[in-house]
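The other protein chains are all here in position, but one chain of the complex has been omitted.
Showing subunit A:
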């Protein structure tokens, strides 16, 4: 369905893997205006199909791969694509966002999105080139790890002149083939990690999708877009987080800050500090192991690390992996983490869920609930454990189910660290209670980003009171909506740091930063007003280049207020779909360790006051007391 808007290719392709039927899926300009792209577009498509009875591993499920209107337009960090589906981990919808260049090539092939449904009769990989879709047998690829799979596919895409056709790929590894519930989908060396999207692809018997094409990505006002993009790049390069800290240290640079603030998950979230944190920190990673920084397409930040494993340059670990496979299991051997990170990517497994499942199992063993031989700080044999998980061998077959299901079998629900079935990220929320709320209410389960990432205010970027509940619910909603829309437009969430004017981060000891830190938690009413009536903000913020960039790329009118409203729509749409699957306030929960046990026995505030926070949050969102969007709200947001 052609579009009047720039940034879009105007076509969504649906492939029924059972029948091999390929058809164009209608997606109108009105739907583009409302649901923008990427995860929100995917939610719209899923919402139009799902009734709430569908299982992840069933022909009724869809795997929806989407781009945003800014993907591939040259806007900074706009390489992102998204994969949404019913998650085998949570049973609700999940969305998993990925960088690299697959999204760009999907658009070069003329597609905004790809909908996959059904199940292939035989193991298959799909080749999409411009308007052609070919199904290939994947018997020879099945069982291969992710790098070898992609190298073999490149060989298959070699042209007569010997060169490999420029292409983007997504593929699964052995974990996805064997339906490990937290399998990832890998694209080059970037990973769509969370929610078990790889297992859904494995169930579909789909090993890989390769896309390539020669179509031009249209831009509504190219001259203005180019001029604006130059300014935008310059701004991000000068910003203390996107221009200095992230390029120098990557996400791993947060380890030391988290340690100082008591939010470094240690020994399966039983504490917030690890005495050996420095040995597994971003500083040591940068000083001793990082060969070169790497970035996704058109990214000025270049946060990815490159390390050497067996003489080969490979992707280094992100913060989450470093923390959860470091202090999380009481391991101070950084080289081991580098190796495991590589192995997990090769097997196609989410490092966060794998690490947390492992630390749950270690604690269950320590407490005598499950005699599995796994012990904190004993790291020999962990590589084999990961292989066993991916191939579902022995104890690995059980670990492949994740911590929620294991705790239902063996006990220890209080220390199975998940929300809605998906394991939490590396931030210990008892010293960042706003993020604790975010983890609990996040649409995809225990996610820091979908949860609003309030840690940026709670001690990392700014330093507001980490354990007060004041203001946290309204701020959580604001940041969730902001990030929802950044994702929907096809950009990396790291560009959201631009929202914080550089002086706030450059001068943490200045009077004005101290004032902001002191006052912000008590500005809940102001934030609520902005959340409730974003249309009042009919402007472009000077520090937030996204709105103008969106306008120039697409031709859609966009103000900051409208931007926020689109984010709110996306967040509520996912919640509404999850409602059909049974999500309500009871499911917005955290394990009792985090809400009942004090992290610091001397500090009565060092636990997540979840019920209190939820109540304010639901009210701020305009949801009912069951934590569900009201019909009135859904109508106002044009979701129904």
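We adopt the following convention: contacts are C-beta pairs under 8 Å (C-beta built on N, C-alpha and C of every residue); 3 or more make two chains touch, one makes a residue touch a chain; residues count from 1.
Rule of thumb we're sticking to: contacts and distances are computed from a predicted model.
Per UniProt, the protein behind the absent chain is "Molybdopterin converting factor small subunit"; the candidates were "GTPase", "ABC transporter permease", "SUF system NifU family Fe-S cluster assembly protein" or "Molybdopterin converting factor small subunit".
Of the candidate positions A:157, A:462 or A:537, contact with the unshown chain belongs to A:462.
Screening A:253, A:317, A:434 or A:570 against the full complex identifies A:253 as the residue touching the chain left out. Contact with the chain not shown here comes from a single listed residue; of A:10, A:52, A:143 or A:240, that residue is A:240. Considering the full assembly, A:319 is the residue among A:319, A:389, A:440 or A:613 that touches the omitted chain.
The hidden chain makes contact, of the residues A:81, A:453 or A:544, with A:453.
Those residues of subunit A that touch the chain absent from the view are 240-241, 244-246, 248-254, 256-257, 260, 281, 283, 286-287, 303, 319, 448-449, 453, 456, 460-463, 493-494, 497, 505-509.
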